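After the structure tokens below, expect a handful of questions from me.
Excluded from the complex is one protein chain; the other protein chains are retained at their positions.
The first chain written gets the first letter, and so on, giving A, B and C; residue counts start at 1 in each chain.
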Amino acid sequence: MNAALFFNLLLNGVIEGLIIGLAALALNLVFAVARFPNTATGDIMTVGAYAGIAVQGLGISSTVLQMLAAVVVCMALCVVLYRLVFRRLQGRSMLAVLLASIGLAFIIRAAVFLIAGPEQRVFQIPLQRAIDIGGVALQPSMLWLAVTAFGCMAVVFAVLFLTPIGRRMRAVADNRALARTSGIDVDRVMVALWLLTGAVCGVAGMVLGINTVVMPENGWNILLPAFAAAVLGGVGSPVGAIVAGLALGIVQELSTPFVGFTYKIALSFVALIVILAIRPRGLFGAAVKVR
Amino acid sequence: MLSYLVAIAIIGGIYSLLTLGLNLHYGFTGLINFGHVGFFALGAYASALLTLAGLPFAAGFAAAMLIAALVALPLGLLAIRLRDDYLAIVTLGFSEIIRIVITSEEWLTGGVQGLPGIPRPFGGLGVGGAEYAYLGLVVALNGLAFLLVHRLAASPFGRLIKAVRDNEVALVSLGKDPVGVKIRVFMIGAGLAGLAGALYAHYITYLSPEQVIPLVTFYVWMAMIIGGTGRNAGVVLGAGILVLILEGSRFVRDLFPGVLDTEMASIRLAIIGLCLVLFVLFRPRGLIGDGVER
Amino acid sequence: MSANTIDRRRLLGAAGTGALLWAVGGAGPARAGEPFRIGALNPITGAGSLYGAGMQKAIIFSAEEVNAAGGAGGRMLEVFPEDSQTQPDAGVLAAKRLIEVKKVHAIMGTWSSGVALAVMPIQEAAGVIHMTSAGASIISTQDKKDLVYRFSTTGQRSGRAIASILAKDGVQRVATMAFNNASGRDITDGVKGAWTEMGRKLVAEVVYEPNRPSYRSELQRILAGKPEAIVLGAYVPDTTIIVREAWQLNAKVKFIGPGYAVSPKLVESLGPEVAQGLMAVDYVSALNGAAYTHFAERYRKVVGGDPADGFFAACAYDMVQVTALAIEAAGGSADNAAIAAKLREVANPPGTPVSSFAEGKALLKAGQKVNYEGASGPLDFDEHGDVRPLFKLSVIRKGQLEFRQMLDLK
């Protein structure tokens, strides 16, 4: 592998990794506090992307406003899902909530299909050429992607670790019963959690939509690698989610000269299985008890 | 009409076998397996490839069960060390790995072009006869699996299984080995899924990676949730309802011609999703399950 | 044909309101024989859903036209629509239902190879005619009873057409990128085969897994071979991403792909600047033929949208027309095998070229031989029941898909 190829693959891995990492970030929050793998995450992202498309359809070309719409819609959707379904499942097994989230994922996707149709949409964003530095293609849009992903991570980190509501979220994540007897209104914490999750889903959906095309199955397709990143990153660690996403993306792309392009997508699962075989709690996983 | 019903019954029987296997995993040991389609795929391709190579059907079926069970061994060893939620994701990833291997190893599996012309048994019985005979085979194998699971549950081994499910700690203190028990059950359940795969392969006669996607796993989970975990009769009932939902859309189309058309896939997906959500919310025991939930 | 405008309008209205089961004759005599029942087994949902509805509607309006012309051999056509879900197992159940419950004589419009191959054992056993647009080569050889007819062509042949265009344009360095499924691989395999026969080598080839957030690594691998042209075996979404990323990477390279990927939708997604110069090779649709003109007009009315997207619908339309001609030629009491045996006679030369059943019926009644020239192509079946396809090359200029040339590939 020559240096240019190596750096190109590295950069490609970073791009994929940041996109996966954003989705993993949304998964991770719910994973940590509500304690289940939220299968509907991908489809909530899809809804966000379509919200952005709808705003674009109104003639508003500002990506910021589109993303704002995506964020707001996803936040609302998440709170609705919580109120209608997830809150009623409090105290039930992880599996029950997981299955319900699969059901919700199906319902959301079906609704997107019915409303938006199967045809692809795209965000009309002026494209920029890559800058060539010694054979390495630097994509200006990558900068925005990185700023968005790390910005998102920073916001989530700040909310979790620097605000009272974030502290309460972590307390609920640690021990729901103790949190309640410490006077924490778990319901309000959960609403806050779902709002935060929705915001991340909105951003992640837009980022995915901008980089690819917007289709009803978009979010679902990214769910499995995002799961892998969320588990590897360790529950409750926003930094871990992004870092694990990046790590998986980079490992995946750098592996292509050796394993080819079809096996690379199996790599995140292989990595997941190997790492969990060695460290059943995940790469950065804290000592979260087996429930 | 009858032959169409026979076809539906065969597909339903295949799902029922898959669900029996999953029920053995979850209902009896609490191991959360979201990679069921992986075992199904292994069985389907194993039997298809062996019979295409000229081996008898019996050998294909046996190999299907064996390979699925053997692959379940390392996965099970990993599984028992993991938290439930991690396990769900790891098994899902496992089934994707299987699918990607099938996609990539063209020399063996035909890759994306698929495997056409998989032999069908009972060719000597004529068209109709072969169908009935196949249904008979599916029903008989379901019956055997049913009996097997039943006997397992009633045997000392089965009581051990129940003990594992209900109180692992107590079991360890008794000096029994819950790990070994769980692994064995995991392998048996996987073997049943492999058998279902073989039945599918020889009935549809064409296999491609597109047929072994995670959606199949979710379907099976839905069947189990609707029917009810832990009870075999519930499992069979759930599989029946699943096929009814999947196939029922054809009749809906007849009733409301033209209205639904392309929306039908979405509506089917929504119905399955709704069933999952509603059953989890309001009927966690399923229709006739024993209601054990951890 | 021109005499039927009133009937046609009435029929269109009926189709528009969603009358899927159509068995009423227009102006013809009362039913002379048993209706000829057609199972329209199309990919309404699943991977083929972009085409399925158009195909099904084309089968229905094609049958309406036949009935409006008085039916074939005294038999009216009845259409029973079904959804294959683009899934083999669903396809099998649907075929069972069509054959056993609806007692159809023919299954038309299977689209994916998986469904076609899974349906074949059942359909062959029941002695039912099967008309497909699936691409897998093996379909030809699996058909032991000569009941299966293919109206599109294999992806391999499309690939060969692409190769011949590139060779004619003097392109030396060719690379391929294929979506990892049967259709994608078929196209690039065809290119590779043709290129190898010319004694050349591809400069790079990549097979990629779909639904990725980016194909940049794949693209860079291809570009490392410094190709002049990249052949895509792809669909619209991945083509969108690949072409966009190639533009961003400043790649000076021609893209050429199948018409279902390099489509108006793609141009809309990419914008005129990025889409400029993309080439589409498509099995057509005999664009200049009377059948196509007529089909296109009805397609716009009944289905809506551009019939350029509707090659498979054109195939589906032809399936009914040519079958009706074969029934007419075989006579009202002919069984399925006898009807199938007449297909080549009414579709292949020699004979007076006709562009519709109505036109052909009159000639057949007069004892003449006919040669149906369909909307999807000249429709001449070879010994396998496959057609020899026509290809067209289009190029995107200023945001428009411009027709450049027809290719008659031997």
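In the analysis below, a residue touches a chain if its C-beta (ideal position, glycine included) is under 8 Å from a C-beta of that chain, and two chains touch if they have at least 3 such contacts.
We take it that contacts and distances are computed from a predicted model.
The chain that is not shown carries the UniProt protein name "ABC transporter ATP-binding protein", picked from "Dihydroxyacetone kinase subunit DhaL", "Dihydroorotate dehydrogenase B (NAD(+)), electron transfer subunit", "NADH-ubiquinone oxidoreductase chain 4L" or "ABC transporter ATP-binding protein". The chain not shown here makes contact, within the complete complex, with A. Within the full complex, the residue among A:Ile184, A:Ala241, A:Leu254 or A:Ala271 touching the omitted chain is A:Ile184. Only one of the listed residues, A:Leu104, A:Ala171 or A:Met215, touches the absent chain: A:Ala171. If you put the missing chain back, the residues of chain A touching it would be 164, 167-168, 170-171, 173-175, 177-186, 236, 286-287.
We adopt the following convention: only the chains that are shown with their structure count from here on.
Both chain A and chain C are touched by B.
Summarising the inter-chain layout, the chain whose CA centre lies farthest from the centre of chain C is A.
Chains A-B form the pair with the most C-beta pairs in contact.
With centres defined as mean CA coordinates, chain C is found 40 Å away from chain A.
Note on chain placement: the centre of chain A and the centre of chain B lie 30 Å apart, centres being C-alpha means. Rounded to whole angstrom, the centroid-to-centroid distance between chain B and chain C, based on C-alpha atoms, equals 36 Å.
The multi-chain contact residues of chain A, meaning those touching 2 or more other chains, are 118, 262, 265. Of all residues in chain B, those that touch two or more other chains are 100, 103, 262, 265-266. Residues 1-4, 7-8, 11, 100, 103, 111-114, 116-117, 120, 127, 200, 203-206, 208, 210-211, 246-247, 249-250, 253, 257-259, 261-262, 264-266, 268 of chain B are the ones touching chain C in the complex.
Per the touch definition, chain C reaches chain B in the complex via residues 17-21, 44-47, 49, 52-53, 56, 81-83, 85, 87-90, 92-94, 96-97, 99-101, 113-114, 117-118, 121, 125-126, 136, 138, 142, 180-182, 184-185, 209.
Contact residues on chain C toward chain A in their complex (touch as defined above): 49-50, 180, 206-209, 211-214, 216-218, 220-221, 224, 236-237, 240-241, 244, 247-250, 265, 269-271, 274.
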